[in-house]
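Missing here is one protein chain; the remaining ones are kept as they sit in the complex.
Order as written gives the chain letters A and B; numbering starts at 1 within each chain.
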Amino acid sequence: MGMMRLVIRRLIIIPLLLVVLSFFVFLCLHLAPGDPARRLAGPRATENEVELIRIANGLDKPVYVQYLRWLIGWPGPEENIPLENVYVPGGVLRGDFGRSMETHEPISKEILDRLPVTLEVTVLALLIATGVGLLLGITAALKRGTIVDYLSTTGSLFGLSMPSFWLGLMMILVLSYKLGWIAPAYDGSFTYLIWPAIALGAYHTASVARMTRSSMLEVLGQDYIRTARVKGLSERAVIWKHGLRNALIPIVTILLLQIPWLFGGTVILEKVFSIPGMGSLMFERIILRDYFVVQGIFLVFVVLTVFANLLADILYAYINPKVRYE
Amino acid sequence: MAKPLLKVRGLKTYFFTDEGVVKAVDGIDFDIHKGEIFGLVGESGCGKSVTALSLLRVVQSPPGRIVDGRVMFEGMDLMKISEKEMRRVRGAKISMIFQDPHSSLNPVFRIGDQIAEAIQLHQRAVKKEVPSKVAEALDLVRIPDPRDRMYQYPHQFSGGMKQRAMIAMMLACNPALLIADEPTTAVDVTIQVQILELLKELREKQGASIMLITHNLGVIAEVCDRVAVMYAGNIVEQADMASLFGGPKHPYTNALLGAFPSAEKKRGQLTVIPGFVPSLINPPSGCKFHPRCPYAKLICTEEMPPAVTVGEGHIVRCHLYEGGKG
Partner (left out) sequence: MFTTFTEWARKKWTSPAARKFRRNKLALAGLVIVSIIVFCAVFADFVAPYDPIEKVGPKLAPPSRQFLLGTDVAGRDILSRIIYGTRTGLMIGLTVVGLWAVIGVPLGLIAGYYGGKIDYVVMRAADSFYAFPQLVFVLAISGLFRPGLDTIVIALGIIGWPLYARVVRGKVLEVKAEEYVEAARAFGEKDRNIIVRHVFPNCLAPIIVVLTLGLPTAILVTSALSFLGFGVSPPTAEWGCDLSSARGYMADQWWWATSVGLAIVITVLGFNFLGDGLRDALDPRLRY
């Protein structure tokens, strides 16, 4: 059926897209100023030592060779190179993200340690944005013109105007310093994560709520809704089955657009709430100029975004049958 | 004559807009009998569709509202019963097919599912039987390959097929009265013929009563038993086919018939009705047709003429016939 073909087509494009994007990520690092070899060797190293490090990490080779080694680990370092000199990623596809210039640990380990927390906050924020946003929007649409609608619309406008980091700060101020309900920084518990998730998701909740309201209103004025009523369906079936399904189409589009911004937002909120996630790691290491870590996290975010978009694409095709047959 | 299936008395539906109150339906009376095909004819914008929507109480509200009238059906006044009771009437007792098949079917559900919905709501059918009942319904309206087609979406159907699918859907409700709003306007001439044949068949085989709304006199002539002519929100004349076409009484009916091209009119010109369709916000005083009527008298500008019976089942609203004579 059309659905299968669409999924297959998307799955074929994904590897291509990832290669292109990964090359872009690699290029960003490559073009960055600074000489990693000199940095690795240290301030007191001799020219010889710097040169040795350069060769060990393949930094003397042309760009495309470096990229290949970065991607799949071939051509690897030469025979007699001691491995502790190698910091460059030896094949991200194999999971080798290289080693940190600061901690000398494998980057993949550092990333994996931090990934769960970041994912938890992001997914929670997305769930809040979708759930609360849809609810608010539908209620506002159904009770159009009433005080509920007015409150919801104004609330949405406020939600769209608040910087997430400020919201996070205010939450800490009120909930922690003034009321003492929660710790002023991440205390390791899963339930704590609801607060940064709310701060992160507020903007997107407002965005979804507004889109939902206008989409529902538009859909409910359509002819096929009248047809459904004339068939004798209950009002509930008319709104929730016939109306909502159509209204969701532009809403899913908007949600699709929000996901990359959510990833960016985690970086900020992890700092505000002192959460040891990928975002704060990236931030720390940017300051320390720990290039490969920054690059590795960037790559992970890119891959996550691509897959999130894929899921959203499939969801969209499921909701809107017209797309399946183009 | 047998007791009518549907009796409408004094129906008034107004639309309250920024520009003023649009008196779309301004006090109409008519009867529909069991097993008859009743035509409602008039120019675009004369209030025919609004009449139909009013019978089912699905007028878009705001800005529309049924302000007055009684609709007697199966011992109930449809204007007085609760919404819950009205829902039991819709589909099951009275159903309606709409003018624009492209927008009247829900684009995200399969045709078969939409028909199945009607079946499950209005017929006693075991779940397993539903698919074959759907196929039967599609077959009834002569859609080829019904067992395959029912899994398709509306956008995969042509205009004529969509129209027929909608008929199938509404018929699956087994209504006592089917309202057809311009069923032939949006489709090709060849499909038009098929649909009209279909309607006639339905009356023969299933004893359905049909209310056919159109601006096309040719369609009326094809299938109807009785006709009502509508102008600017009022019914100006109603009669059976022979009386109306043979001896039209109202000047507007006369003009309409004169303006209608037919193979029988071999000589003479098509008459053009001078003037324009009146505004429904500020209609002319008295009889709304008076500015365009060649027989207008003083009284026509002052009073709306009362309904007068001029023959067997033949009613006219025109000052020319006051006192029951012409």
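The criterion applied here is as follows: a contact is a pair of C-beta atoms (placed from the backbone, for glycine too) under 8 Å apart; a residue touches a chain by one contact, two chains touch by 3 or more.
Keep in mind that this is a model prediction, so the values were computed, not measured.
> Taking the complete complex into account, tell me which visible chains touch the one left out.
So, taking every chain into account, the missing one touches A.
> Write down which of A:Trp70, A:Tyr224 or A:Phe301 is the residue touching the left-out chain.
In the full complex, the listed residue that touches the missing chain is A:Phe301.
> Please identify which residue in A:Leu11, A:Leu93 or A:Leu257 touches the non-displayed chain.
A:Leu257
> Which candidate, A:Leu71, A:Ile128, A:Ala141 or A:Met282, sits in contact with the chain we can't see?
Residue touching the chain left out of view: A:Met282.
> List the residues of chain A that touch the chain left out of this view.
Against the left-out chain, chain A lists 17, 21, 28-29, 32-33, 157-158, 160-166, 169-170, 172-173, 177-178, 211, 214, 250, 256-257, 260-261, 263-265, 267-268, 271-272, 282-283, 285-287, 289, 291, 294-295, 297-298, 301-302, 304-306, 309.
Going forward, only the chains that are shown with their structure count from here on.
> Hey, which residues of chain B end up touching chain A in the complex?
Against chain A, the touching part of chain B is residues 53, 56, 58, 60, 83, 87-92, 95-96, 98, 100, 103-110, 117-118, 121-122, 153, 155-156, 166, 169-170, 173.
> Under the stated contact criterion, what part of chain A meets chain B in this complex?
Going by the criterion above, the answer is residues 221-224, 226-235, 242, 245-246, 249, 319-322, 325.
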